[in-house]
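First up is the structure itself, then whatever we jot down about it.
With one protein chain held back, the other chains of the complex are shown just where they sit.
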Amino acid sequence: MESKHSINDFVIKFANVNGTGSASANGMFAKAIFRMGIPVSPRNIFPSNIQGLPTWYEVRVSRDGYLGRRGGIDMMVSVNPQSFAKDVSELDPGGYMLYDSTKPLDLRHVRRDISYLGIPLTEMCLREYSDARQRQLFKNVIYVGALSALLNIDFAILKDLVGEQFKGKEKLITPNIHALEMGHQYASTHFDCPLGIHLKAGEQTPKHIQEFDQILMDGNTAAALGAVYAGATVAAWYPITPSTSVVDAFEKYCRRLRIDPGTGKKNYAIVQAEDELSAMGMVIGANWNGARAFTATSGPGVSLMSEFLGLAYFAEVPAVLVDVQRAGPSTGMPTRTQQSDILAAAYASHGDTKHVLFFPATPAECFSMTVEAFDLAERLQTPIIIMSDLDLGMNEWMSPPLEFDDNYQYDRGKVLSGADLEAMTERFGRYLDVDGDGIPYRTYPGAHPNKGAYFTRGSSRDEYAAYTEDGDVYVRNMDRLLKKFETAKALVPEAKIKPAAEPTKDALLFFGTTASPAYEALETLEKEGIHLDTLRLRSFPFTQEVEDFIEEHHRIFVIEQNRDGQMRRLLLNETNVEANAKLISVVEYDGLPVTARKIASVIRGYMGVNNVTPLVPREKELA
Amino acid sequence: MESKHSINDFVIKFANVNGTGSASANGMFAKAIFRMGIPVSPRNIFPSNIQGLPTWYEVRVSRDGYLGRRGGIDMMVSVNPQSFAKDVSELDPGGYMLYDSTKPLDLRHVRRDISYLGIPLTEMCLREYSDARQRQLFKNVIYVGALSALLNIDFAILKDLVGEQFKGKEKLITPNIHALEMGHQYASTHFDCPLGIHLKAGEQTPKHIQEFDQILMDGNTAAALGAVYAGATVAAWYPITPSTSVVDAFEKYCRRLRIDPGTGKKNYAIVQAEDELSAMGMVIGANWNGARAFTATSGPGVSLMSEFLGLAYFAEVPAVLVDVQRAGPSTGMPTRTQQSDILAAAYASHGDTKHVLFFPATPAECFSMTVEAFDLAERLQTPIIIMSDLDLGMNEWMSPPLEFDDNYQYDRGKVLSGADLEAMTERFGRYLDVDGDGIPYRTYPGAHPNKGAYFTRGSSRDEYAAYTEDGDVYVRNMDRLLKKFETAKALVPEAKIKPAAEPTKDALLFFGTTASPAYEALETLEKEGIHLDTLRLRSFPFTQEVEDFIEEHHRIFVIEQNRDGQMRRLLLNETNVEANAKLISVVEYDGLPVTARKIASVIRGYMGVNNVTPLVPREKELA
Amino acid sequence: MTYAKPAFRHPEAKTNDVGCTRRDYEGGLSTLCAGCGHDSISAAIIDACFDLSIEPHRVAKLSGIGCSSKTPAYFLSGSHSFNSVHGRMPSVATGANLANRDLIYIGVSGDGDTASIGMGQFAHVMRRNLNMTYIVENNGCYGLTKGQDSATMDTESVSKKGDINPYTPIDLVRVGIEVGATFVGRSFSGDKAQLVPLIKAAISHRGFALLDVISPCVTFNNHQGSTKSYASFREHNDAMPVDFIPRREAITTSYDAGIVHEVCMHDGSVLRLQKVNEEYDIEDPQSALDAIAHHAKEDRILTGLLYIKRDSEELHDVLQTASKPLNTLNQRELCPGSRFLDSINAGLR
Partner (left out) sequence: MTYAKPAFRHPEAKTNDVGCTRRDYEGGLSTLCAGCGHDSISAAIIDACFDLSIEPHRVAKLSGIGCSSKTPAYFLSGSHSFNSVHGRMPSVATGANLANRDLIYIGVSGDGDTASIGMGQFAHVMRRNLNMTYIVENNGCYGLTKGQDSATMDTESVSKKGDINPYTPIDLVRVGIEVGATFVGRSFSGDKAQLVPLIKAAISHRGFALLDVISPCVTFNNHQGSTKSYASFREHNDAMPVDFIPRREAITTSYDAGIVHEVCMHDGSVLRLQKVNEEYDIEDPQSALDAIAHHAKEDRILTGLLYIKRDSEELHDVLQTASKPLNTLNQRELCPGSRFLDSINAGLR
């Protein structure tokens, strides 16, 4: 058997029991690699449970700076007997299996094509600690220590991280470092260190990684920071995985930044609503009244908000909604990722409605697009839905640092102030298309003693906000709303188009978290002589560029993480191109992020090229 | 000025005040024409109000048996000063204006190109009646009496109708007949009777009308009867215009048919839920437990039900929902018609969901499709949404009689009884695809002492209904659901295809209430030498025939009553044809049913043909 | 169709402390049925706002869907208004109030809108003690959808359709007291002498003020057996009139001191209660529930101010929001700028 060999390029997976403190130890492991300057992307694969079920943590180390899932596992750290059999079977041939050797290895789980590294974790803890909790907790720290020897992690960095983690609880530092050392010691004395796969600091990293002074952060925190920077003052929400940490992070930053030091009073308000209908109602009420307000939710919440989204569309009230998508339908797999709310979000609510969608692909975009969303929601007076997902929202991603231009000014949209109203000679018409862009002017309640008051409603009204059942007036209003949606095309984040090295009529189209594996697949294919232009969608409605791109290509692979090829359908629907045959669905919907290998393999299939890189056996072919 | 002349072919519109009892008088007028054997189609155009606002009643008399709206008005009966100016302006040149001449005609409302027929209705009532309510009420009866002279309505029929209406309240009959006579008398003595437009019994009627012994009924009542005939035992609903009369009628028939004469107990249960979410929950609960249950709602209700619709799709619970569509978005125009919930219904709920839709075009189809919906919902174990609309649901339509084949047996779908379970040797798997059609077997709670119990959930599960987060198992389940949707194509009501008299590559595609005006436009165009094949959609998912039809034609006009061309989009989405350019939207969305004139004129435009029949000036051209 | 305008009581000429005439508080032409109780309530709101010398533009009106929810169009046309969706006005009001704590929020709802589809939001807005006046125009039926029974319809009463209502009604004032409303009153649309001062007191209350106003639907629920019709209410009504004296007039009452109970409002104004049948501590929720139950047992509806919690914390107190309305904060006050972002970035390395 030949063991795997690779420097700075491998996948390691941790198999733990939920609620045993493994998350922080595993996080420290990933962060240490990040600190060494080596591209890393960790992913939590956790159950919908609080304690006791299997949970995994997959860490990809990628010399080339690929942050999407690669597919395949080179090393497994399995400390969960429940999942051991499955864990063993998942390892690539030549891979390494680190396990708790306190009990002898069950022979049924022995494979000849992998290396076993047994460490008596339980035994070591039993010997070392008397407290049951500590015995549990330090197991994780010990294996991280062992990995530092096996994989060549800079031990000083680990020590720093422990110090940072327990700042303020100094007396926990020593035992943690001790546990790390025990692990390191054990591995150094029992195994040939480092393994064939290991880390090496100071190696050449790809340009796009070098260029930036990278940070490691999750998309939900970034979106929350975006809301802070956009000046959101009201957040109303209802807890739901995987969106909960958006408002949690918003609150954390508001506590730091928005409490008046003199009075101790808050320049923000966060309300945990009784459900998602109510959360969206609050967001609409607050925006109507001139505060920037938002909510965050996931699929079931979007379904519940659909009546209110229709109201906001029709009554023309701004709103920002972060949809951190998970695997549907219904409750589905609440702790797995998907991009499957696209049609539900685009057409949320009965009647002729359409909503503006943003598709962030990185934490940096979660930040910047959230800032932008507040501007655009107010400019267009309509809801903006930011379509994030569990993978982006809850996992830590290497990202260029967040940037904010201090010269940038909020665009609060067309709002007439008291002074504007005072100066006005003509009659104020809330729904008059004064500028020909479909966007009318609004006023905040209380703006002026006797001008500008109007009646907001979800029913049909004329230009002066008076109720009407006159068909012509209704049509005029509906047509204006459509014109406004046209106007939106010039304002939404534009698609990113990247031509291939050589002219081609083939293309890849993707968005959000399909971007990372897509770019990786692209480079792989390019090396094989398969050239594809790319378009990364960043928003809906689609701009002319998107239409032109589809027009210009013969075959466009649309990569998305849902069963029904929802983005492909939205493209068919909302562009004026004959694209049925040319838009080819590449879908992955098992709840885990699509891998670069999968994308590459499907495209090779279409190109009639044999698989030139070995595929992991369990990879399914696309139907 | 030349007055209109036409026998059995004109449009008459009544302008009344809401809540003044005009509805029943106007209804009697339409019914009398129907009884004369002359094709007639009445339409209520009413406000979202209980008393005091303008309301209209438009009656089309059509020798050729056209039941859709024609466009244009030949005679106006205006007894509402609020709307008088508008009413006058709407009349076609040469038309007749019947008005209350108690007060002299306001000169601003005088047109030279129409004939005025003044009847001092208020004065006559003041003279004749002392009670304020009677003075109000009999005005309506008097003008119906006048019309009987002016238009040549068989007076005996009117008398019969009064008799039927006041069966049991005999002392009301005489005064009503007296009022009719007063009107008749006044018209006979003051005007040349009949007018240029009038009725003539015994004229040749078109074959499709002759063939049947027609009835006059509304779609909501027909759908309710369908539910009765399908054996629905549970109805849960929340009041909303224009769907309310579905459950009202269901209750009415259940009271007649489903009360045990011995015990006085009910073989049905109707619950007015606290909202639409709850109504859909009840329907799901009852269907899960083996009763046939349904609900009826309109747009806002569909939005609110979307979370539950996703549950029913994913947990595979049958449900029947009648969506009587009205003008959206949001509260929109609640008393106007539209076909604008198509996308919202087809893709209701987050995640990868799709729902089966039926599109009835006539009361007879409301009946038969509702019966079918219960079968299919149980066969497919999924919700079926019947897409009716206000025009079909709340107006009375001439229709062939309802038919029911006594040999027909309910299809209760794949349900294992206690005996089936007893006989089973293999393990019961609730979500096993035993037959390869994607449809698994279910059991009712309590069916067997120790077999067949399973856990229903909206979360991911394996074939044996056990919770799972295993991606492969999840995908298997999702793929089976897709296969089931494929299976549905063979089971849903097929599209109706009608070739043109001469071979053509042009076609009309329509559904529901666009069918009547479309068929009429077709005949008009045919006479002008414009030939179009037609396809009437009756369900979603689309069958192969629909795809082939689109494939085979060069230009397909998709006629629908919404702004966004939602059916066209659904066709683009859900067929594998290049159809972007060939599917041409013909939309009307002002809340009134689209007219034949409008359809014909738009198509002529595309054909490069000049308008050969005069168009009513106020008809808007399509953008 | 009626104007909510009994001009005889308030001659146009009379102006209040902010220089407004009663006409300045009126709204559009009502499209409700002639004689609908809801129009009387609109008139009472007009009177109350006029009397309180509220500047109309400092009021935000909110409602759901129903005949009752249409009424904000018929009073205070100088105020912004939000006619939202069915049963969900409380959440819209909550958001609006969070954005600007300085306006006066008046919500109008129906019994269908509140007790059926809106039950959840209704309970939770009370639990949060949102600073608003919430008026339920309670007619025991769904007026706008033509008279179906609502959840406040009395058991056994017969609807226009002839059906006997078999369910127990939900008593909104009891629910209000149970889940946290801090001002709970009941009145009758036809009793202006009681209703106007109650509305004034409710508006002056700091926190959630619930007014359950019985408001007959003349078209669908004005019939024998329904306690929500004019006829039956007049029989059963056990009036507990209130007289509200705005602070700035500082007039003491001339009523017999022995039967007057003074309640000090949060804005300093004094509410004087005259109890007709009994004395109980209206600041004790359990006593209020007892009294309501006692009267209910005797088939009487207790009206007036039934419960009040003084010095309660309204939502902004609870959330410790700054006194400056959130919607007035500008970018300088809200946006931390790039410097702080640098420190965030540093912490993520």
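The chains carry the letters A, B and C, assigned in the order they are written, with residues numbered from 1 in each.
In the analysis below, contacts are C-beta pairs under 8 Å (C-beta built on N, C-alpha and C of every residue); 3 or more make two chains touch, one makes a residue touch a chain.
Keep in mind that this is a model prediction, so the values were computed, not measured.
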Sole contact to the chain not displayed, among B:278, B:330, B:388 or B:585: B:278
Candidate in contact with the missing chain, chosen from C:17, C:290 or C:311: C:290
Which of B:80, B:115, B:381 or B:459 contacts the chain that the document leaves out: B:459
Subunit B residues that touch the omitted chain in the full complex: 35, 213-217, 225, 228-231, 233-234, 236, 257-258, 260, 263-271, 273-275, 277-291, 293, 307-308, 311, 401-406, 409-410, 443-450, 453-459, 466-467
Residues from subunit C at the interface with the omitted partner, ascending: 116-120, 123-124, 127-128, 151, 166-168, 170-171, 174-175, 178-180, 285-286, 289-290, 293, 313, 318-319
Residues of subunit A (touch criterion as defined above) contacting the omitted chain: 19, 48-53, 238-241, 244, 272, 274-276, 300, 330-331
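Rule of thumb we're sticking to: only the chains that are shown with their structure count from here on.
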Centre-to-centre distance between subunit B and subunit A (centres being mean Cα positions), rounded to whole Å: 44
Subunit B and subunit C: spacing of chain centres that average the CA atoms, whole Å: 40
Residue list for subunit C, restricted to those that touch at least two other chains: 85
Multi-chain contact sites of subunit B, meaning residues that touch two or more partners: 48, 300, 330-331
